[in-house]
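Here the structure is laid out as structure tokens; the discussion comes afterwards.
Only one protein chain is missing; all other protein chains are in place.
Going by the order they are written in, the chains are A, B and C; count residues from 1 in each one.
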Amino acid sequence: MSLKRRTYEIVELAGPGDHVSRAFDIAILLLIALNVAAMIAETVAAIRERYGAALWALEILSVAIFTLEYLLRIWSCTIHPRYRHPLWGRLRFALTPMALIDLFAVLPFYLPFVGVDLRFFRSVRMFRVFRLAKLGRYSTALRLIRDVLTAHKEELAVSLFVMLLLLVTASCLIYYAESEAQPDAFSSIPAAMWWAAATLTTVGYGDVCPITPVGKVLGAVIAVLGVGMFALPTGILGAAFVERIGKRKAASAVCPHCGRSMDGESVA
Amino acid sequence: MSLKRRTYEIVELAGPGDHVSRAFDIAILLLIALNVAAMIAETVAAIRERYGAALWALEILSVAIFTLEYLLRIWSCTIHPRYRHPLWGRLRFALTPMALIDLFAVLPFYLPFVGVDLRFFRSVRMFRVFRLAKLGRYSTALRLIRDVLTAHKEELAVSLFVMLLLLVTASCLIYYAESEAQPDAFSSIPAAMWWAAATLTTVGYGDVCPITPVGKVLGAVIAVLGVGMFALPTGILGAAFVERIGKRKAASAVCPHCGRSMDGESVA
Amino acid sequence: MSLKRRTYEIVELAGPGDHVSRAFDIAILLLIALNVAAMIAETVAAIRERYGAALWALEILSVAIFTLEYLLRIWSCTIHPRYRHPLWGRLRFALTPMALIDLFAVLPFYLPFVGVDLRFFRSVRMFRVFRLAKLGRYSTALRLIRDVLTAHKEELAVSLFVMLLLLVTASCLIYYAESEAQPDAFSSIPAAMWWAAATLTTVGYGDVCPITPVGKVLGAVIAVLGVGMFALPTGILGAAFVERIGKRKAASAVCPHCGRSMDGESVA
Partner (left out) sequence: MSLKRRTYEIVELAGPGDHVSRAFDIAILLLIALNVAAMIAETVAAIRERYGAALWALEILSVAIFTLEYLLRIWSCTIHPRYRHPLWGRLRFALTPMALIDLFAVLPFYLPFVGVDLRFFRSVRMFRVFRLAKLGRYSTALRLIRDVLTAHKEELAVSLFVMLLLLVTASCLIYYAESEAQPDAFSSIPAAMWWAAATLTTVGYGDVCPITPVGKVLGAVIAVLGVGMFALPTGILGAAFVERIGKRKAASAVCPHCGRSMDGESVA
């Protein structure tokens, strides 16, 4: 039991003063960074030819360490009151987003017999970084951003939905305007959606472009609406940050003269 | 009369606990989604050839259901006090934006004899979704966004007007700078407007580009002004969201002096 | 004197109930809109060939009316206490931005003997619209936007200056990175500025692109900094709008219980 508790303390985030656990956190963080770098480097033909063996060794080593870490985490999670039950507690723990990311980070290695190419799943490893982002002083900033996104997820979802409606409408309109003049580029509404997405997000690759006068007028109007697509989520997030930062300050404001809280909500 | 009231309850939004009405709402929502998907799929040649008959059957079925729903809505709307009058009330109801959308969603089907191609009107069906967006918890978010856009429509209109002035000015200037060097791309001010719209919205397709030094300097200045075109509506919407979210909070705040609600609007 | 005062009332903005002055304002507004449309249409070869004479007649008529209006304005401006002096008052009035715009709107017509092509000065006429923008309910919105831009012009100027520094730095760096690989596109720093301006504003035409690895890394970094170039003025304007809209509301807020102003600043 004592070994399990110590394991739990080490694989979970370091408490203050626990140097072993902290060293473990940093080692895992470095290994993740090394893995992502290797994953990127491996796709460059020149590097793959020259350092292929070393990259393969790193891959095996990483998967071994990540697998061991995952198993230790599953084994020791019953220390936490929420996951106390030996079976159901462990299952609930294994289904938390962070544990799933840990699983997907190693699973592809063990599934080479699956027909589809699962190599891109390796990029999931990168997201393991989030677990460790709780380290140190960036945690307040990360929590602020996460809180803001969570508190206003309905508004952001509605923005996304409005954008989707605009995307479909724009694609339909440009399809009817351009499909005769450019039967290749605007062969169907799904094809027109590629142009509409590039325009509404103001990316504007320019690989497909309206050429008819009607199409150009439509294109200009859609591009202007695209500006609004930026303004809506930006305005929502801006207001959300104002509210959060203001709340954080108000909670700690005290009247300098009488020592009472300036916060109207918490006055008795 | 009782049948009319029940019909009204079903075709209008579901009250709490009215499972029949709720099922109706969801069925209509699914039919709309299916219709939009069919409309998009139909333009892909491969799908049209293979599933043309099925799509046509879906179209006839949808129009039948939407028409029936529209007629039921018109028939039963007199239950609502605002549209009580058998003729004028129904007419007023038929001219509300939501009822017009319902009408335009089916009308093109009945007007094949009209010369112009009305098929793109089918995309109007998509907007029927807004009626059902009132369902459930997204309604607060949708109302917030609508309120913000309504309360600041003058500021947004002025932003749009400033953008229009900039667009015309930019087109004139670039026309005089580039029309000699590129008589095809910048053949006239309306042609130059296509470039100006793509630049001010920072889409930047690159199909038309200034090539003279004067044109490039102008282009850079116009692109920078385009950044301002994003900043203005975004700033306005940001402030509007701050104000709304603040007001929503203020409505639940308590005065620190007498303990009564600070909300001036709901005080007797 | 009475004629001069009446002229002043008519050519300046209409007071409430002064229907003659209001009709004059609207007539001038329509003439400006017609002029801008004619200026744009004239550059289209097909229209110029067919309606050239009519457009020329409109031009002469417009210049005549605008000149007359300008002279009446100069003549009658001495009614206003600020421009009372027959000579210096009129000169001061003639040098106000709005009067200068009125002058530049007609001047090019009278200067055909000047070597350079002054036709593009005609686009100045468009800005005469601003005088009339004071009409009606959009004036509050226009004033709000103008106030915000004026109150924070130092911050916006600093943003612009930071952008200029970034532009020059980015151009230098990309020039040294790409000039060997692409001696045509990046022949000099001024040439590289065209690319840098398109990238920092995220327009991204794609007519010039880095092709070396160093250039691409630089390009990506500069593009990310370009995102910051949007965030800075947008953040400033957002905060400015929050402040203005908040102030406007605070000035009119009264405590619902005791009738005293909720505004802490104006309490006796």
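To be clear about the criterion, a contact is a pair of C-beta atoms (placed from the backbone, for glycine too) under 8 Å apart; a residue touches a chain by one contact, two chains touch by 3 or more.
These numbers were taken from a predicted model, which means no experiment stands behind them.
> Check each of A:L31, A:A198 or A:I222 against the chain that is not shown and name the one that touches it.
A:A198
> Of the residues listed, C:I47, C:L72, C:A94 or C:V158, which one is in contact with the missing chain?
Spelled out, the listed residue whose C-beta touches the missing chain is C:V158.
> Since one chain has been left out of the picture, which residues of chain A touch it in the full complex?
Contact residues on chain A toward the absent chain are 36, 39-40, 43-45, 117, 119-120, 122-123, 126-127, 129, 133, 137-138, 140-142, 144-145, 148, 160, 163, 190, 193-194, 197-198, 201-207, 229-230, 233-234, 236-238, 240-242, 244-246, 249, 253-257.
> Could you please point out the chain C residues that touch the chain left off the display?
Within chain C, the residues touching the omitted chain are 154-155, 157-159, 161-162, 165, 168-169, 171-173, 175-176, 179, 187-190, 198-199, 202-206, 209, 213, 216, 219-220, 223-224, 226-228, 230-232, 234-236, 238-240, 242-243, 264-265, 267.
> What residues on chain B make contact with the chain left out of this view?
Residues of chain B in touch with the missing chain: 202-206, 234-235, 238, 242.
The working rule: only the chains that are shown with their structure count from here on.
> What's the call on chain B versus chain C, same or different interface residues, using the half cut on shared numbers?
Counting shared over all numbers used gives less than one half: different.
> Centre to centre, by mean C-alpha position, how many angstrom separate chain A and chain C?
Comparing mean C-alpha positions, chain C is 41 Å from chain A.
> Scan chain A for residues touching two or more other chains and write them down.
Residues 202-206, 234-235, 238, 242 of chain A touch two or more partner chains.
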